[in-house]
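Shown here: the complex without one of its protein chains, the others still in place.
For reference, chains read A, B and C in written order, and residue numbers begin at 1 within each chain.
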Amino acid sequence: MMAFLQPGFELLATMGGNPFQPPSASTISSSVDQLYYLLSGITIFFTVLIFSIIFYFMIKYRRKTPNESGTETHTPMSLELTWTIIPSLICVVLFVWSSALYVRNGRPPASSTEIFVIGKQWMWHLQHPEGPREINELHVPVGVPVKLTMTSQDVIHDFYIPAFRVKKDVLPGRYSSIWFQPTETGTFHLFCAQYCGTNHSEMVGWVYVMSPTDYAAWLAGGEKTESMAQQGERLFSQFGCGSCHSGDAAGRGPSLAGIYGKPEKTQNGETKVVDEALIRQAILNPNSVHMPGYQEIMPTYAGQIDEEQILQLVAYVKSLGAEERINGK
Amino acid sequence: MSELAHGAHPQGFAHQFEDMDQQRDAGRLGMWVFLVTEILFFGGMFTAYTIYRALHLPAFVQGSHQLIVKFGATNTAVLIFSSLTMALAIRSAQTGRKKGTIIFWLILTWLLGAAFIGIKLRFEWYRDYLEGLIPGVQWFYNGPHAPGVKMFMCFYFFMTGLHAIHMVVGLGILTVLVIMTARNKFSAEYYQPLEISGLYWHFVDIVWIFLFPLLYLIGGRY
Amino acid sequence: MSTAIAELQESPAESRVNYLNATYGIKSWLLTLDHKRIGLLYLGSITLMFFVGGMAAVLMRLHLTEPQGALFEPETYNKLFSTHGIIMVFFFLVPSIPATLGNFLIPLMIGARDVAFPRLNLMSWYIFITGAALALYATLSGGVDTGWTFYPPYSAAFSHTNVVAVALGVFVAGFSSILTGLNFIVTIHKMRAPGMTWFRLPLFIWALYATSLIFVLGTPVIAITLFLLGMERILHVGIFDPAVGGDPLLFQHLFWFYSHPAVYIMILPGMGVVSELITAFSRKKIFGYAFVAFSSLSIAIISFIVWGHHMFVTGQSIYAGLVFSVLSFLVAIPSAVKVFNWTATLYKGSISYEAPMLYALGFIGLFTIGGLTGLFLAALATDVHLNGTYFIVAHFHYVMVGGAVMAYMGGLHFWWPKITGRLYPDMWARIAAAIIFIGFNLTFFPQFVLGYLGMPRRYAIYPSEFQVLNVMSSAGASILGIGYVIPLIYLIWSMRYGKPAPPNPWGAKGLEWTIPSPPPTENFETIPVVTEDAYNYASGAH
Partner (left out) sequence: MSDQGQQGGEHAVSGHVVPISTYLTVFILLMIGTGVTTWVAYIDLGRWNTVVALTIAVCKMILVVLFFMHVKYATGLTRVVILAGFFWLAIMITLSCADELTRTWEIVPQSWLQQTNMIIPMISRLF
């Protein structure tokens, strides 16, 4: 079926843009489209089939005399089984294929560049690890996998780039993530796809996919800013975190050097991998992830620190290699 | 088809039915279906409770320790006793006892139900109010796991509150049953309102049988 | 069909005592315990709600003719789509077929004098009216802007509109659904006429039985969910607030546990109606009776285990996503079985094309498209792209409007002579059916394309490249709107001026056609004894 449809769409696309297809600009978009075409093919096939049969019967078996009744037919089991089993098989194939795609697209490559996103009514705040901040705009290099770590400051939003076929809700209180690898340079729509209040439809923006050199120039241009980790480091000393998390064994809090990505035991005996979410939780609700061997003395920073600052602190903690000492000591 | 349908109408017979048996079956099935909706009604709350309990277990244990087991246990006993008296009220109607006997059991049931609510109000909710354990109304709790404890107390009040509303409705029904019995509405042949109200009363008892361990006894008391 | 059919006289309706003229006055209607009159009470109230919701839709489509929005501020637009969704889903589609045609027909079709609990039946209408009045008052006085889905934290803490009042209205109306479902289940179990075994029941009854199961098992959950939401909004206790450990996705789980099956509350009765229409107008037994009957039940049951496909992009765990995806594909199978069986019923039939049949055939076509496009959304990878876009809007309108409303219109036309004792002008009815079919497709087909192109739903303003398709959709909507007004006019006209209807104008089978039109208050003079299967057209005599 696909074999029939795809050349047609490709032809249309070469004829100056296909009005029935959004731009396809990431490594996953073509595979999603392929599945979409198959599904469209199935839909068209069965719709045409049902419509033609109905029209044929309507004409062939129209009532000729007012008192005529239909001829009773008997129900062959084989027919019932056929139209139960064939749709089932189609569904199995669709499920396996779509799930395989979903699972594959669910995990960012380890080499991804990370960009942080905060949704708030009604705009997108983005920050690159190198420091530049953007509002409602996202600049990314072509050909590089990009992972977005996203959270919301208020209600549920949804980060949607149709050209990349990626979408994910952005929830308050937790981090969600998507990734994509742009394949074409250009400018693409960025939408909020989860209703978030009055100006939901204005929570839109643009994604600029640039060649690596242009991207480097863009990063270098503009105001000189500290990297996110540097900003985090400043917050770290501003909030006095280093007085307990001093990095040596005598500190009142555990050392944070090299802690990111490692499994750590919490007081409840659970073992949790230290990730963005856990660091966030440790800042806002310290006792819930309290580590054994330390006193429950860390106060909560909820209300004193915003989502952006938390992300900067996360970036700082991530930047700490195992051998480094805290606060330049 | 029954000859009764258009002939003499027995006590409590409704026109849309063919005979008393059909009416009795319909009433009983109707009540059971209603109780199923009640299971799902409380079920939504139980689902939310189950998930939050799993996610915030230490806080829920802490929250549970704010409750007083002896009142929960007493109330469980009170309700079970009231279920027994309700069953006996129906049995005395079934076996054609004097209406005085039926009324005695019904009033005893009513009193036990009222005692349950009394204990709940006086020794539990009122105390919670004084100690500032009612989220959104009066909240002073400052101990460990404060957010989770607040969540637990929310569920405690919603679940016991919904249960108490069902109890109050039950007391209303019992009052009506007492009046109907006093007016000779029931007999050994026709006691269906008693029977299906009994189903409701026992259901409310069952809800409490689950609420007691789920709310009062999380993580043990050792 | 029955050995105990009363002798039928072809006397005009006026000269005979029937349920419409047995008693007069407002009181005789507002205090009636007759299931037929209660059905009409529902018919009046949901028609009102339909046109209120429809007005909101018309205004929305007008607004969307321009990318920057032609008429309203975004806030007003948000209130319009919320009103449209809430009114149409909870106050029109859910009660539509069950509460009107179901109430009217169940006792007639199974050979009973009334439903099992007539008082409860009237009470559920009053509860519905209370809920509807609350919701109408709240939406018209200031409105609500959460969408019909009420997702927190927006609805719980951020919206400044009448969320609590509307949620209360829906909560109250929920109890009406529960009581109606309960009444139907007991009626179908206990009130069937002698000889009316389960496998002699008309398929409409099977469908309503399945619907009632969903009413009874699902509705309490939405009630408790909205209760929690209201509490959260009033007391700010934090059940769905992530800042204190609550989970906004839990609301979505509980919400969709009801609201996905609710879609089948809308479509299952429609399927039942279509089974009746297809057999009546091809004068033939349904193809594969047992398959159609059991597919209703299996749809009702499966509908409860698929809700997570609304949450594939919300941050639901991937494991749950996979489970819900495979379960969602399961629903496709009984739905496909139904479509194939209806089509096969036409084979060697004696098909005539009165208006109800046109609606039924329209239903099959539109439901086929609606169902198949559902596959896109059960498939995880495509759902990620299409979720939250106009593709979803188009898909569920194909099922709810193309499916449920078409069937409702078909059923209303089919049983109108029985309900009112009058015939409507068939030519007008056919024209209206055609206009609705065309207008519907023009309205919603472009939305599939819009969705695939990436236009998100619930947007008051949109990028200008989507304008062409939006204008097409709005143009279609104006045709659709006209299509819905025409039946309103000629049906009302026919109540007074229509030709008196004979007991069985279509030559259809079924107990309801063996009694006069309109039926007497007691339905059957003597309860019939059923001796044959449903749709036994081979036995002759129309």
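Please note the rule applied: contacts are C-beta pairs under 8 Å (C-beta built on N, C-alpha and C of every residue); 3 or more make two chains touch, one makes a residue touch a chain.
Since this is a predicted model, take the numbers as computed values, not measurements.
> Taking the complete complex into account, which shown chains does the hidden chain touch?
Looking at the complete complex, the unshown chain comes into contact with A, B, C.
> I'm checking contacts with the chain that's been left out. Which of C:H35, C:K79, C:K190 or C:K418 qualifies?
Spelled out, the listed residue whose C-beta touches the missing chain is C:K190.
> Out of C:P118, C:G245 or C:G308, which residue would touch the omitted chain in the full complex?
Checking the options C:P118, C:G245 or C:G308, the one contacting the hidden chain is C:G308.
> Using the touch definition up top, pick the residue from C:L105, C:L179 or C:V221 that touches the left-out chain.
C:V221
> With respect to the chain omitted from the figure, which of A:L38, A:I54 or A:V204 is a touching residue?
A:L38
> Take the complete complex as the reference. Which residues in subunit A touch the chain that isn't displayed?
1-3, 31, 34, 38, 93, 96-97, 100-101, 103-104, 106-107, 272
> Which subunit C residues touch the hidden chain?
Residues of subunit C in touch with the missing chain: 189-198, 217, 221, 247, 249-250, 253-254, 257, 304-305, 307-308, 311, 315-320, 323-324, 527.
> In the whole complex, what residues of subunit B lie against the chain that is missing from view?
Contacting residues on subunit B, toward the hidden partner: 1-2, 18-19, 21-22, 24-25, 28-29, 32-33, 35-36, 39-40, 43-44, 46-47, 50-51, 54-55, 69, 73, 76-77, 80-81, 83-84, 86-88, 91, 94-95, 198-199, 202-203, 205-206, 209-210, 212-214, 216-222.
Quick note on the criterion: only the chains that are shown with their structure count from here on.
> How are the chains arranged in terms of who touches whom: line, ring, star, complete or other?
Per interface graph, the chains form a complete graph.
> Does A-B or B-C have more contacting C-beta pairs?
Per the contact counts, B-C leads.
> What chain lies closest to the overall centre, CA atoms only?
Central by C-alpha mean position: chain C.
> Just curious, how far off is subunit C from subunit B if you go by their C-alpha centres, in Å?
Subunit B and subunit C have C-alpha centres separated by 35 Å.
> Need the CA-centroid distance for the pair subunit A / subunit B, whole Å please.
Roughly 47 Å, centre to centre.
> Listing for subunit B: what residues touch at least two other chains?
Correct list: 147-148.
> Hunt down the residues of subunit C that sit against at least two other chains at once, touch-wise.
Expected reply: 245.
> Which bits of subunit A are touching subunit B when the two form their complex?
268, 285, 287-288, 296
> Can you list the subunit C residues touching subunit B in their complex?
Going through subunit C, the ones touching subunit B are 112-118, 120, 178, 181-183, 185-187, 189-191, 194, 216-221, 223-225, 227-228, 231, 234-239, 244-247, 250, 253-254, 257, 527.
> Could you list, by residue number, the parts of subunit C that touch subunit A in their complex?
Listed in rising order, the residues are 74-75, 78, 145-147, 149, 151, 153-154, 158-159, 242-243, 245, 248-249, 282-285, 287-289, 291, 313-315, 318, 321-322, 325-326, 329-330, 332-333, 336-337, 339-341, 343-344, 346-353, 361, 364-365, 368-369, 372-373, 375-376, 378-385, 387-389, 449, 452-454, 456-463, 507, 537-538, 540, 542.
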